[in-house]
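All protein chains but one are shown at their positions in the complex.
In this document, chain identifiers A, B and C correspond to the written order of the chains, with residue numbering beginning at 1 in each.
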Amino acid sequence: MVAKLKGQYGSGVREACTYLGQNYMVVEPSVVSELLQILRNREQFDYCVDITAVHYPERETQFELVWILYSFPRNERIRVKTMIADGESIPSAVSIWATANWLEREVYDMFGIRFDGHPDLKRILLPDGWKGHPLRKDYGIIQQDQEWVQANLGIESGQ
Amino acid sequence: MLDYITSYLSSDTTPGQAGNVFWAFVYIMVVFGGISVAVMAMNWLERKALAHFQIRLGPMRVGPHGLLQPIADAIKLMTKEDIIPAEADKFVFWIAPLIILCASFAVYIVVPFGPTHAITDLNIGILFMLGVSSLSVLGVVMAGWASNSHYPLIGALRSSAQMVSYEVAMGMAVVSAVLMTSLHGLGPYGVGVGTSGTGTLSMIGIVQAQQEQHVWFLFKFFPLGFIAFGIFAIAMVAETNRAPFDLPEAESELTAGFHTEYSGLRWSLFMLGEYAAMIAVSSIAVTLWLGGWYRPFPNTLTGETWDLVFSLFPGLSFLALAAIAFVGVRRMPKHPYFRVQTIGLAGFGAVLGLIGLILFAPPMRDRVQDIFWFVAKVAGFMYLYIWYRATFPRYRFDQLMKVGWKVLLPIGIGVLILTAVLGVVL
Amino acid sequence: MQQVVQPGMQPVATTFFFYFLSGLTLVSGVFVITRKNPVHSALALIFGLLAQAGLYLMLYAPFVAGVQIILYAGGIMVLFLFVIMLVNIERSQKEEQFNKQWLVGLLAAIALGALFVVVYVKGKNLFPYRIAQPIENSNTQQIGVMLYGQYMFAFEIASLLLLVAIIGAVVMAKKRI
Partner (left out) sequence: MGAGQPGNRERPITMTDRTMTEQKTTEQKTSDPTRFLSHLELDQPDKTFLDSNELVINMGPQHPATHGVLRVILKLDGEKVLGTECVIGYLHRGVEKIAENRTYTMFNPYVDRMDYVAAVSNGLGYCEAVEKLLNIEAPPRAKYIRVILTELNRMASHQLWLGTHALDIGAMTPLFYTFRDREEILKIFEKYCGARLTTHAFRIGGCQYETYEGFERDVIKFLNFVPPKIDEYEELLTSNRIWLERTKNVGVISRADAIALGVTGPVLRASGVKWDLRKAQPYAAYSDFDFEIPIGTNGDTYDRYTVRMEEMRQSLRIIRQAVERIPEGPIMAKVPKVIKPPVGEIYHSIEAPKGELGYFIVSDGSTQPYRVRVRPPSFVNLQALDIMVRGALVADVIAVIGTLDIVLGEVDR
């Protein structure tokens, strides 16, 4: 399957391999949307398990986005990964899997990655006015939006 | 003056009819005080019975077996801060619980606890009861509106829609019972003789009609009386906003419904009103279908001996309660910590026993018997209320309306028509 | 059925209650038209209706009093409140209580009052001077007998009209049945 996809997209699919029995492929951000569409429609990956991201501040393309997909008919999982730089955006998968709605919102909330075409991209776990994206590596573990805490909770500090 | 007071004692009517202001006042005090105590007792009983349904103990700390819990609650509620929301309509907010309280207490004016044990006997008795108890809807609507908050408003709207709907079905059932007062029915079911004439709306008159016809209206024109009673029994639960029809105060949906914003004394007035209304509608059911104050089996178990046996029941039941209390004393833990509680329970048992012994005395026996049977029947309904609450999930609003309009009302009208037809034909 | 033996009721403090109830009716009436908040007006109207029911009771017309309570105070006023609560109260509070038509209203009120006075003066003799004796206790039954005996036809016509009105209301409220 991966080979077929690779043939189709050539350089779009950078690598496809298996680690500890789990398949994943790394693809170019430009083909992600199309590839996900094909995985959903042609390869029957009808269940989007999770969308998440990993932050590598030292790399040039800081964020690694991960889609974890599952196929009910094939009983098989696959991970699709792509790298994007800070400030870049990626097409939303909401139109492919409805699940992506909240999952993408969470990624936006935690990493600040914008998804194009998301119907309602706003923070989900953190309050709306919060500054900063806590799962980035440069966000300290005890760091807080002091301004927000003081303004909204009426206390000096959340710690 | 003294003559005025004593003159009533020899009469055989209610103080209201006799026009004796002093005794009317005394009766009002006794009835209202009694109802307040009954509400407190009901509060304790509900918590205890519900707890035992649910494998809990219920109140155990204040007094032996939590007997003083209602008093503690009352003190707590009275001393609690009385909050009126800033945006509320103060006057309406203030008057709403009073309306409910007045409406649910005023109905006791005509409740016949015995042939002469009623404050007065209006000849529109049952109409008065239905009318006045329907006034409590106003209080509910006002409370919900005055709170100026969404949950109470929805609760109030639900409540008023519910009460207005079920009142119709309730009215049908009541009318069929009222019809029975005039229709003797000579067939196999109706026992009476006499001629068909005008019936009565008077509460005492309705009970006396059952006596004259030698049948509880529950069993008259079987199964018509039974069905009418069933409709009433369902509608009255809905009318008092109790489970499974407790949508207006469905805590899982509307927090507390129309009294969400109320606290302290005002809230307790709502509760007082609710329980008083429960007792009131149960009294209507007892009066209309269960022979009011008459003892059970008046037809089969007749004669002096049986009269005597049944007149011993009040005393016996109090003695039984006392016995339960003493068993409780025996089972109390023998730790010094529980000494006060044990003594308290023993004292309570002793008081109950004393009351029981007093009730054995012949003059007491005859006077109290009526009240005892009436209260016992009402207590049965109160137990049903608790039982419902422990058993049933809650209806949804549209289902509630469906039950009211599409099930109870057509059946009610059918029963009414059949009762009339049967009464005329038989 | 044996008639319940009832000794004649003895009215208590009649004068006091008469003035109390009529005063309450009047005051509530004034409140109904002067309160800016329609809920307060409705509340006042309820009190007025209840006081009227009391007056009916004093006239030994308990059935009318009961019907007054159950229908007007209990039924109709609930619907009133329903509607009032759902409309925009804020707006109605901003509206002027007495608008330009007050002159016309005043004139109409004076004319109506004058009419009452004239009728009273001219037809004084029509009003009995003696206080009405308490009629029998069974006057509720009398109403029943009258309604279903003598006035059976009129009663049935009225109920038919009401039925038509109900159907009309349903048809108007529900576009698709």
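Note that a contact is a pair of C-beta atoms (placed from the backbone, for glycine too) under 8 Å apart; a residue touches a chain by one contact, two chains touch by 3 or more.
Note that the coordinates shown come from a computational prediction; the quantities given were computed from them, not determined experimentally.
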| item | value |
| --- | --- |
| Residues from subunit B at the interface with the omitted partner, ascending | 50, 53-56, 87, 148, 150-151, 153-154, 158, 243-244, 246-247, 250-255, 389-399 |
| Residues from subunit A at the interface with the omitted partner, ascending | 19-20, 22, 46-50, 52, 54-55, 66, 68, 72, 75, 77, 79, 94-99, 101-103, 106, 110, 119-120, 122-129, 134-135, 137, 139, 141, 151-152, 154 |
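The working rule: only the chains that are shown with their structure count from here on.
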| item | value |
| --- | --- |
| Pairwise touch network: line, ring, star, complete, or other | other |
| Inter-chain centre distance, subunit A versus subunit B - centres from mean C-alpha coordinates, in Å | 64 |
| Length of the line joining the C-alpha centres of subunit A and subunit C, rounded to whole Å | 71 |
| Residue numbers of subunit B (touch at least two other chains) | none |
| Shared interface positions of subunit C, touching two or more other chains | none |
| Complex interface listing, subunit B residues touching subunit C | 11, 13, 17-19, 21, 89, 91-92, 95, 121-124, 127-128, 130-132, 134-135, 137-138, 141-142, 145-146, 153, 156-157, 160, 164, 181-182, 194, 197-202, 204-205, 208-209, 212 |
| Parts of subunit C lying in touch with subunit B, wherever the complex brings them together | 1-2, 4-7, 9-12, 37, 39-40, 43, 46, 62-63, 65-67, 69-70, 73-75, 77-78, 81-82, 85, 137-141, 144-145 |
